[in-house]
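The complex appears here without one of its protein chains, the remainder shown in place.
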Amino acid sequence: MIQYAAILMMMIGLYGLFINRHVMKIIVSLNVLELGLNLFIISIGYVTGGIAPIMTSTHATSALLYVDPLPQALVLTSIVIGVGTTALGLAIARKIYETYGTLDLERLEDK
Amino acid sequence: MKKLFGFVLVMALGIIIILSLQANPEFPAFGDVDLSDRISIRFIERDAMGDILYGITENLESGAANIVTAIVVDHGHLTPGGGFPGGTMIASSILLLYLADDQFRSKVKTFKWIEGLAGSFYVILGIIGLLVSGYFLKNILPNGVIGDLLSSGMIPIVYMLIGLKVGSEIAGVIDHFLSEEETI
Partner (left out) sequence: MSPIFLIAIPLILAFLSIISHKIAPYLVIAGTLFNSIALWFITPGVHSIGGFELPIGINLYVDTYTMLGLAVVNLLFLCVVIIHIQKQKKYASVLLVALVGLNGLLLTGDLFNLFVFLEISGIAAYILSTSNQKPYHTFQYLVMGSIGSSLYLFGLIILYAMVGSLNLMHIVHLIETQNIPYSSLILPFLLMFIGLGVEAKLLPFNAWVKGILSHAHGFVGSIIASVYAATISFVFGRLILHVFQFEGRILLVITILLLVGVVLGEAMAFSTSKAREILLYSSIAQASIVILLFVQGLVIWAVYLIIANAIAKFVLFTVIGHASKEQCDELSTLSGLFQKHVFVGIATTIATLSMMGLPLFVGFLIKVNYVMILANQSQWLIIIVLILSAVVEGIYYVRMLTKLWFSEQETPNVQYAWGVQALLAIMAAFLLIFGIIREPLSRFDDTIDQITEEIEVLF
């Protein structure tokens, strides 16, 4: 069920990118798209009845049922990349405001 | 009209993807994953035999609130957290100081030096691993007792460098933007 929710969230993000004409709303839709993608990556690794993949002195054997640790590492990298891209997008939005005086992309004169 | 068209298109795309994932015999249903098909099983089954010493970590989060950030960065191999979230906490503590007081200016002027040197030390650490043992970023320090602060090889050093780099980088950007009116 969580996989359907994640794909639905990605589709909502794509819809937002398709419709909107205001720069801030486009950046928010991009973040929603990447959020849905990260949720989907996490949901790939779940094992029913599994425990956290950490070895402690009470769970000291490797024959127990562990959740997959690899997608958790992939998601950390993906979140950091999303932060970097959002920061750059906001800096460019400020430049758009300084150059054209408006943040509404339909009313731009001399594109 | 364009909104309706876009909505229908996007929902159709989503339904196509969900149906094709369900009809795919190789894509496992949620929770039915068999980990022995994946390469993660080799991570889990690696060092399970007797030469691991277990210790106990106690009194982890005690201390004043403004060193919580340093504790999160530093204990990355024992608790959730580590370099990147700890560095962001350092930067947001500086942002809170800027937001609380209009006249506050950071006394630390060397953000660029810390950022540049921390980043270079990370890559130099990797090259040292290459020269010593033939693989880039190989773990060359001993693993120690799990649960102590100085354990698990190079990982606390790497986390501290990353925490310093991320913290000083974002704090430098905040400092540059919010004190801009003096440099014009």
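Labels A and B are assigned to the chains in the order they are written; within every chain, residues are numbered from 1.
By definition in this document, a residue touches a chain if its C-beta (ideal position, glycine included) is under 8 Å from a C-beta of that chain, and two chains touch if they have at least 3 such contacts.
These numbers come from a predicted model, not from an experiment.
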Open item on the list: Using the touch definition from the top, which of B:I15, B:I56, B:L96 or B:L130 touches the missing chain?
Closed with: B:L130
TODO: Touching the absent chain in the whole complex: find that residue among B:F5, B:F27 or B:Y54.
DONE: B:F27
- [ ] Considering the whole complex rather than only what is displayed, give the residues of subunit A touching the chain that is not shown.
- [x] 10, 14, 17, 23, 26, 30, 33-34, 37, 40-41, 44, 70-71, 74, 77-78, 81, 84-85, 88-89, 92-93, 95-96, 99-100, 105, 108, 111
TODO: Using the touch rule from the top, list residues of subunit B that touch the missing partner.
DONE: 17, 20-21, 24-28, 33, 37-39, 42-43, 112-113, 115-117, 119-120, 123-124, 126-127, 130, 133-139
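We adopt the following convention: only the chains that are shown with their structure count from here on.
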Open item on the list: Averaging over Cα atoms per chain, report the distance between subunit A and subunit B in Å.
Closed with: 16
Open item on the list: For the complex, give me every residue of subunit B touching subunit A.
Closed with: 2-3, 6-7, 9-11, 13-14, 17-18, 21, 30-33, 35, 38-40, 43-45, 48, 52, 54, 84, 173
- [ ] Mind listing the subunit A positions that touch subunit B in their complex?
- [x] 1-4, 7-8, 10-12, 14-15, 18-19, 43-48, 53, 55-57, 60-62, 66, 68-70, 76, 80, 87
